[in-house]
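Have a look at this one.
Here the complex is missing one protein chain, while the rest keep their positions.
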Amino acid sequence: MFVNRRAVTIEWGDCDPAGIVFYPRYFAMFDASTSYLFSAALGMTKFDMLRRFEVIGYPMVDTGAKFFIPSKFGDVITIETQVTAFRRSSFDVEHRVLRADGQVAIEAYETRVWAARHPEDPDRIKGVPIPDEIFTKLSAGN
Amino acid sequence: MFVNRRAVTIEWGDCDPAGIVFYPRYFAMFDASTSYLFSAALGMTKFDMLRRFEVIGYPMVDTGAKFFIPSKFGDVITIETQVTAFRRSSFDVEHRVLRADGQVAIEAYETRVWAARHPEDPDRIKGVPIPDEIFTKLSAGN
Amino acid sequence: MFVNRRAVTIEWGDCDPAGIVFYPRYFAMFDASTSYLFSAALGMTKFDMLRRFEVIGYPMVDTGAKFFIPSKFGDVITIETQVTAFRRSSFDVEHRVLRADGQVAIEAYETRVWAARHPEDPDRIKGVPIPDEIFTKLSAGN
Partner (left out) sequence: MFVNRRAVTIEWGDCDPAGIVFYPRYFAMFDASTSYLFSAALGMTKFDMLRRFEVIGYPMVDTGAKFFIPSKFGDVITIETQVTAFRRSSFDVEHRVLRADGQVAIEAYETRVWAARHPEDPDRIKGVPIPDEIFTKLSAGN
């Protein structure tokens, strides 16, 4: 599978009064990491991807994370992200957060659905088949 | 167990370009819901609780959520929160998000550790025993 | 002018490692306060307002705030919000944050534009005239 790695500097505003990252911020980082993964594999921004494939995105249906080591502002972490499974209209993603010393700080998973506006009710969204190009490019090695 | 219910109005700034809640915002709402649960059961703010019990908080060690129905800005959801298990220095929390029509929109779980500064290294944190008062008041009915 | 007052409890996740509110969070509170002002005056959610008036919102063009007294998690503040001027397609808003003892903690201003999708380029937005109903209801007393 295609893997994306990116360095993230923990910012003051990511941290709580205990001085460590407020964990919802990690989910925002993971959401961005999934976008960077797709952008890197497809060679286009998420904005252009949504237009091209006429979808509204890949909303989350199930996610979770285990936190082993906290990080504080000024720390630089690496987030490794890859798709681990594709189904007809949904897919799984895994993220690993590595500290500078290589230790795994967090492991997270996601299940997302490839979704479009519902054809009969634009207020609703529905899963649609994942295009072959997405499957092929995200499944390939780097 | 003591249960806390609170209404949350979904705000414009909670939502993403698909017009639905950006899911990391739910984790921020859940974190606040856990605090409101403790505040309601103990009769004090989290600020006062941390001082009284000489801890830095209850950092997250494991959390996840399943998302069944999206919400959009202007929607009012109810978040129901309770502790489901206490151990020596950690505890489990469950959140259920209910829509106005009573449907369950999200189910989430948390495992948190009751934590203090490490006595030998103030940069680290360590689990400490959960006080009886916390156990008793959060375990009681409403 | 119509004034909206709402109580906001400062949450752990609103605060930074200094233990006080991370100031960008105040701007998110102010944005919500402007929405609550409109919702209260018009009797509809922002979602319904955008549909009814066929606009994309009221993007910010100029905002600022002076911070006199910090707040910490557990504090309950009151945010008072009102429109102070209407022009053809823009308007000014003022927010005052009051602490429990009545002291003014923050004063903020906003200039926003009443905006729709550009008719010839849906990627752009343009100011459009503020409807009479908006002007009338927000200008009336409570």
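Letters are used for the chains, namely A, B and C, taken in the order the chains are written, and counting of residues starts over at 1 for each.
By definition in this document, a contact is a pair of C-beta atoms (placed from the backbone, for glycine too) under 8 Å apart; a residue touches a chain by one contact, two chains touch by 3 or more.
As the structure is a computational prediction, the values presented were derived from the model and not from experiment.
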Sole residue of A:F53, A:F73 or A:F86 that reaches the chain not shown, by the stated touch rule: A:F73
Candidates A:M1, A:A32, A:V61 or A:L98 - the one touching the absent chain: A:A32
Chain C residues touching the omitted chain (full complex): 16-18, 20, 22-25, 27-28, 31, 56-57, 59-67, 70, 125
Absent chain, residues of chain A that touch it: 11-13, 28, 31-32, 35, 39, 45-48, 57, 72-75
Residues of chain B (touch criterion as defined above) contacting the omitted chain: 12-13, 15-19, 22, 24, 72-73
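Keep this in mind: only the chains that are shown with their structure count from here on.
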Copies chain C and chain A - interface residue numbers shared by over half, same or different: same
Chain centre separation in whole Å, for chain C relative to chain B (CA means): 27
Distance from the mean Cα position of chain B to that of chain A, given in whole angstrom: 23
Chain A residues counted as touching two or more neighbouring chains: 16-18, 22, 24, 72
